[in-house]
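Quick one: structure below, then a few questions.
Just one protein chain is left out here, and the rest sit where they should.
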Amino acid sequence: MSQAEAAFGAGGKKSPAPILKVDSVSKRFGSLVAVRDVSLAVDRGELRAIIGPNGAGKTTFFNLLSGFFPPTSGRIAFEGRDVTTISAHRRVRLGMARTFQITEIFPELSVQDNLRIGAEIAAGYALRAWINRAERTAVQRRVDELLDLAGLAAKAKRLVGELAHGDQRVVEIATALTLQPRLLLLDEPTAGMGDQETYAMTKLIRQLHRRGDLAIILIEHDMRVVFHLADMVSVLDQGKLLAEGAPAAIAANAAVQAAYLGEAA
Amino acid sequence: MSAGAAKLIALTAVWALLAAAPFWAPLVGGYTALGARVLVLALAAMSVNFLLGFAGVLSFGHAAYFGLGAYGAGFALKFLAPSTPLSLLCGTLLGGIAGALLGLLIVRRRGVYFAMVTIAFGQVLYYIAFQWSSLTGGDDGLRGFARQPLDLGFAKIDILGDETAFYYFVLLCFALVVAVMGFILRSPFGRAMIAIRENERRARFLGLAVERHIWIAFTLSCFFAGFAGALYALVNNFADPRGLHYSQSGDFVMMAVMGGMRNFWGPLLGAAVFVVVQDYLSSVTVNWMSFIGLLFVLVVLFFPRGLLGFIRRRAPA
Partner (left out) sequence: MTQLLLFNVTNGLIIGAFYVLMALGLSLILNLSNVINFAHGGFLVIGGYIAYSVTPYVGFWGALLVAPPLTALIGFVVERILIRPLYGRDPLYGLLLTFGLAFMIEDGTRFIWGAQGKPVSVPAVLAHPLSAQFFFLTGYRLFMVAAALAVVALLFALLRYTKLGVRIRAGTLDLETVSALGVNVQALRSLNFAAGVFLAGLSGVLAAGQLGLEPTMGTGLLMPSFVAIIVGGVGSLTGTLIGGLLIGVASGLTAVFLPAASEAVIYVLMALILLLRPRGLFGEEGMMT
């Protein structure tokens, strides 16, 4: 546990065991060290923001968490289980879902089918050539639930590739939720969005967060979003964890201002 | 007219045309045996397209499993028992099992690399068929077998002597396999294949074991190709190594692309056009290879979505 976290506590939550525990992970690409000795613990139901200037290693860090590639050193534990070397799709099955900085969806399928594929994989039907009526109904119910939650019901039959950028981002999040994850990693959910879309996205994320059990880690550049949503903020700079704490404390942190806020201003 | 109704009409038309082929084909200068060849090659092209069009995975070595299917059927008729169904079963198994085993090595790669490895492994099987002449007849091919009359218990159908009866037998086989393919593609398994085609990364991060899924799809498609190959041996009463060669694979891929690879029925149209054009060209010019080559180039440059894709774009439903 980092000193910063010991100092600031975990945003008032009291669960003893963190849902995600990252133990001094590093990632090298040849001579470049993209992530350097980062440790982190996120509690059940916590909303954690990761901020930092461009090239700070935020996405690389996400890729390590989600199993895109293995870390060069260090360990990652999810719900007490060591997942450091576990493949990406198996981490997802364990309950860690993610979205990407560049929206990853099934563009030539309808919103509904995007969600249906997710729901079927989550239900373990991916290898089956046949599902019975009850199973089909259950999948459809899950899809409808998510369409309502994400406010996409009216667009269910539209092709995702034809939707507006903001809606595509929402579809991606809804698709990730088909898995009923307990940890959701959002890579710049508001990237490329206008004010109105950003507002809607912020609202959606807060709504997900308030449902309780879901821990969310988000990478975000828009400070309004970060300070509005986050329980805790971690700052990465040049691959290292620069600071960690409640939003207000981070905003006041001189080192952070020098490294990051200064650059943004 | 709704899209559903239009689809139904098109589908009925396709089957009606196929069922009536022995009657109309001679009128336009065709012959029944040509119809059987079209169906069989279409089946092979559809098996390639099962992967290419729906999982987005390009196998450029499917002729190997097709060719093995042909040998499997030939061996069964020649050495095991004079039974047509048994020969189909043996051919399908030989092609499918070979595909399953080699697939284990192949599916770890993606994109161009996948295509390259499938070509190379296809050539391994080609060389084996070519070199092992004591078993396969080598360059001369495997001869000395013939499809057998079907014994239904209450009646015998002479599919060897009666071309029309044989055509309907091939059509029945075609319909069965196509139904299986369509069924799989409409299932959760098929939707997960499409998910891989649409966005492999998203599919993986929805928890799909992508490699395993592709391996199973690859294996299934090799079984289909093996079945098509077995039927092909019955069409010709002959099997030869050229059936395994990568240029044959290229023809299959071309049929799928020319017909329209995003469309389930595209390869059927592609196969029909390809077989007829090739048949015609080789009867009028010795330089037919140049024209087939030119056809490849023109389709790639000007009709990349194939005939059905082209029609569909012109007249959006």
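We just call them A and B in the order they show up, numbering each chain from 1.
As a convention for this text, a residue touches a chain if its C-beta (ideal position, glycine included) is under 8 Å from a C-beta of that chain, and two chains touch if they have at least 3 such contacts.
What you see is a predicted model; the values in this text were computed from it and never measured.
Chemist: Taking the complete complex into account, tell me which visible chains touch the one left out.
Modeler: Contacts of the unshown chain, counting the full complex: B.
Chemist: Quick one: say which of B:97, B:128 or B:146 touches the chain that got left out.
Modeler: Touching the chain that is not displayed is residue B:128.
Chemist: Which candidate, B:113, B:183 or B:280, sits in contact with the chain we can't see?
Modeler: Residue touching the absent chain, from the options given: B:113.
Chemist: Pick out the residues on chain B that sit against the missing chain.
Modeler: On the chain B side, contact with the omitted chain comes from 52, 58, 60, 105, 108-113, 115-117, 119-121, 123-124, 127-128, 131, 246-247, 250, 253-254, 257, 287, 289-290, 292-297, 299-301, 304.
We adopt the following convention: only the chains that are shown with their structure count from here on.
Chemist: Could you give the separation in Å between the centres of chain A and chain B, each centre being the mean of its C-alpha atoms?
Modeler: Computed from C-alpha means, the inter-chain centre distance equals 44 Å.
Chemist: For chain B, which residues count as touching chain A in their complex?
Modeler: Residue list for chain B touching chain A: 183-184, 187-192, 194-195, 198-199, 201-210, 213, 216.
Chemist: Looking at the complex, which residues from chain A come into contact with chain B?
Modeler: That would be residues 66, 88-90, 92-93, 97-98, 100, 104-109, 113, 116-118, 120-122, 125-131, 172, 175-176, 178-179 of chain A.
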